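The complex is shown incomplete by one protein chain, all other protein chains being positioned as in the whole.
Chain nomenclature is as follows: A, B and C, assigned in order of appearance, with residue numbering initiated at 1 for each chain independently.
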Amino acid sequence: MERIRVSILGASGYTGAELSRILLGHPSVAITELVGHGKAGQPIATVLPALAGIVPGNVLAHDAARTAAAADAIFSCLPHGASATLCAELRSKGKIVFDLSADFRLHDLAEHERWYGHHGAPSLANSAVYGLPELHRDAIAKADLIAVPGCFPTASILPLAPLAKHGWLDGSPLVVDAKSGVSGAGRSPGERTHFSETSEGIRAYKIAGSHRHTPEIEQEITELAGKSVRVIFTPHLVPMTRGILSSSYVRLPSGVTVQQVTDAARAMYAGSPSVFVHDAGACPDTLWVRGSNRAHVSYTLDERTGWLLAQGAIDNLVKGASGQAVQCFNVRFGLPEGAALGSPAMWP
Amino acid sequence: MERIRVSILGASGYTGAELSRILLGHPSVAITELVGHGKAGQPIATVLPALAGIVPGNVLAHDAARTAAAADAIFSCLPHGASATLCAELRSKGKIVFDLSADFRLHDLAEHERWYGHHGAPSLANSAVYGLPELHRDAIAKADLIAVPGCFPTASILPLAPLAKHGWLDGSPLVVDAKSGVSGAGRSPGERTHFSETSEGIRAYKIAGSHRHTPEIEQEITELAGKSVRVIFTPHLVPMTRGILSSSYVRLPSGVTVQQVTDAARAMYAGSPSVFVHDAGACPDTLWVRGSNRAHVSYTLDERTGWLLAQGAIDNLVKGASGQAVQCFNVRFGLPEGAALGSPAMWP
Amino acid sequence: MERIRVSILGASGYTGAELSRILLGHPSVAITELVGHGKAGQPIATVLPALAGIVPGNVLAHDAARTAAAADAIFSCLPHGASATLCAELRSKGKIVFDLSADFRLHDLAEHERWYGHHGAPSLANSAVYGLPELHRDAIAKADLIAVPGCFPTASILPLAPLAKHGWLDGSPLVVDAKSGVSGAGRSPGERTHFSETSEGIRAYKIAGSHRHTPEIEQEITELAGKSVRVIFTPHLVPMTRGILSSSYVRLPSGVTVQQVTDAARAMYAGSPSVFVHDAGACPDTLWVRGSNRAHVSYTLDERTGWLLAQGAIDNLVKGASGQAVQCFNVRFGLPEGAALGSPAMWP
Partner (left out) sequence: MERIRVSILGASGYTGAELSRILLGHPSVAITELVGHGKAGQPIATVLPALAGIVPGNVLAHDAARTAAAADAIFSCLPHGASATLCAELRSKGKIVFDLSADFRLHDLAEHERWYGHHGAPSLANSAVYGLPELHRDAIAKADLIAVPGCFPTASILPLAPLAKHGWLDGSPLVVDAKSGVSGAGRSPGERTHFSETSEGIRAYKIAGSHRHTPEIEQEITELAGKSVRVIFTPHLVPMTRGILSSSYVRLPSGVTVQQVTDAARAMYAGSPSVFVHDAGACPDTLWVRGSNRAHVSYTLDERTGWLLAQGAIDNLVKGASGQAVQCFNVRFGLPEGAALGSPAMWP
């Protein structure tokens, strides 16, 4: 079989590196380009030392015409704003585009502008599909522009979706308290990710409605619930490199049991190669999914109060970004959904 | 001035070690004994290598008579159950006892037995004062048996107390999502604290009403609020050694502003040498308090939902245990409350 | 093609878990058994949570007859001593055995007994091949009992071998200062690997000729050098889970340049899918090989003294154990040497 040719834009960042790692093991893919910006012209072995001795050549500069000629599918790991422009250009040349930035995730243009400012390709916003295969598998299969979800939304939506779908959310604001590894902040050094001030401490950041993943969670949960759901979203920075654990708190309607919720989640995710629903009461650990495209979901009832704790654990760079992009790619190109994504976590 | 002679029981564990570190710098204290159990007879320099070259001699075996003769005040770092028995014996000999175990924290004996089983000294339960100086300074000053609070309760009660006191809790269950460093699990090795399975992952544990610090938080908040308050308490294990960050979610009554809450906290903690209340919107980091007896408190309003995020950050071994015990000791013996506790955090 | 059936003994430890991770992605292998001891009868999903939803069934108890019927090749991750006995039994049933323990690594029985005590299967000692494919590829291809090298020896021998082979070691004792992640200590919790006393500190252990990997390094380097070479071996425990960096110090013979050494290494490892030799002067990072079967090697000349620093970086659980075992397996069964081992490091 001929391999599908792919180009990775923004290849020198963490999600780009992770795409290389995953796609190098994909039996139906040939990576034809690693495109960077700041690192263009430098040897791949230097920019991404894990590829030394594996991938020869240099990081290329951005050139949409060259990319369009070299690749059938494009993975864009560019920052939001910049990504939309380039994605639009490559879409106009007929390429299938998987955009890992936030540019096409929010269906509502006004909402997008409220959180991100000016949109780089507003005409395309409505043509994109939100690339969470567990919710939008059929749409992804037919889409040409897939907006790969954010890491926090993936970890939060997966445990909440069965509750929303079954009408078990009462419409009051949802507390979503999430904990992320530091790689989510990307490769650019800064005070917030300096080792000495990040190791051995935990802190929240962009709290109380200021983190841009908030509307993404609300969009998907609202759509599933059929009514507006607001989220009180609190991200925390955990001194580890990878992983997101999302802990959501739901006042369960009377009569609904935690076993029903667990069963509903298992039914909903029966078709997914990536989601594992634990028995009620389990506490998933992000270490159990690190390096894999797996999501661990679990529900526990606080019997003293009747509230439900819904947890989701993923690797932010895999199921929260690059692995999920490949999962969308597989769905879109009619390949087995789990192709190149079957590896269990690197544990420990 | 003659120094007050103190004995540390359970000196070879982390809270015992931390008491030694703090009390060695106390101008009014002489440590006369380090008492252990499993390590009795071994050189202190081996058991607690940080004390090598500083504290000579061996760890002593338990001997209440010897301890009563050697010390005016006792710090017990023994496990719950064992602690009550020995504390009772030392109380009967007239010693002032600071118990860092959970044995005397819950005023209601039935509640204690529900969470911990049989009480080792039930007759003393009512004579103990809950050793959170910010709430019970006057009672501590007159008490002979002080139950030093748990680490999670300290981190959670301090930000919640002003809300409870002012009637700003509506009585619905409170979500308290807390994150702790690993030292809270103590010095005994186990699967849950094995480096390779603890580093690079985050997970919750003892969730949904199964963690024994739950009733302690409820007792204090209920007392302050003047009405029963239930807590949905979720502790998480963070891959760092020290620190607790507690994030609580409160639906703020309409008309109450985050500035009012911040001001109320500042007023309430005006007399404390340990509590710092940040400006509204700040995100305290446990690294900012590591190694110190300080508690950082902060409030942020989620304007989209009207909910308040109340955060508290402490070092679990200091303000969450040994430092707080020394703070109680200072209050009890009429010393400056911050004696030996003035050091800022070891940052970074 | 029919898949080769393999059994993993000692599957619940870290090297066992890592074998599962690697072999699940091997196109020519079917894992037919996961055999444990302490965890026999427990669900695999519980014992190895990274396999939850991927590998059904339970961990099996040891039963050589059942294993012999179920598998063509055996990977033993048992502790030394116990491993020899079971390997001997399975060898006697005609199985090809890859032993990850130390039982068959030292060719000299007396030397083995000096370091490890009584040998569990002395008659087999001479029939084993030291499973470092870069040195013994041809012998491994014909062997039925392969002694997979230790992690420190792999990281140390690879950079030293070209020097030994070319006669560039002068016979004086070699300083080998090595740094290992904590997973090398295995899965059993203990004081040495307790998170709170392991994180945020570095220390040496089993120094000055007391670590059992010493004779293994000496055996291989001596054989290559054609003269006795002694090693002053100092392992250190680094607060990270995976990785070994080995730093060796060699007084380079006059006239030999660092470029010659680098070239010699490149020539020697030209056939290996796993070894990458950096340009002279590079500083390999264990993070660049984490999770992969790759070894990064580098040489740097200290021009002020004429000494050479020879560095090697591997993942102790992969190239230092389970990946190397699979590499040996590939060689032995005539498969591509890099089958299932092509993944770059999980970086970051």
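We take it that contacts are C-beta pairs under 8 Å (C-beta built on N, C-alpha and C of every residue); 3 or more make two chains touch, one makes a residue touch a chain.
Since the model is a prediction, treat every value here as computed from it, not as a measurement.
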Here the chain that is not shown touches A, B, C
Of the candidates C:Ala40, C:Ala68 or C:Ala204, the residue in contact with the absent chain is C:Ala204
Contact with the hidden chain, among C:Phe152, C:Trp288 or C:Phe329, goes to C:Trp288
Given C:Pro173, C:Gly190, C:Gly271 or C:Pro336, the residue that touches the chain left out of view is C:Pro173
The listed residue (C:Ser12, C:Gln311 or C:Gln324) that touches the chain absent from the view is C:Gln311
Of B:Val6, B:Leu34, B:Leu51 or B:Ala161, the residue touching the omitted chain is B:Leu51
The missing chain sits against chain C at residues 173, 175, 177, 179, 181, 196-197, 199-205, 207-209, 230, 232, 234, 236, 238-243, 245, 247, 249, 281, 283-288, 290, 300-305, 307, 309, 311, 313, 348
Residues of chain B touching the missing chain are 14, 17, 20-21, 24-25, 48-55, 183, 199-200, 241-242, 276, 278, 285, 288-292, 294, 296, 342-348
Omitted-chain footprint on chain A covers residues 14, 181-183, 185, 187, 189-191, 193-200, 239-241
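As a convention for this text, only the chains that are shown with their structure count from here on.
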Here the gap between chain A and chain C, centre to centre from mean Cα coordinates and rounded to Å, is 35
Distance between the CA centroids of chain A and chain B (whole Å) is 39
Between chain B and chain C, the Cα-mean centres are separated in Å by 46
Within chain A, the set of residues that touch 2 or more other chains is 199-200, 241-242, 285, 288, 290, 348
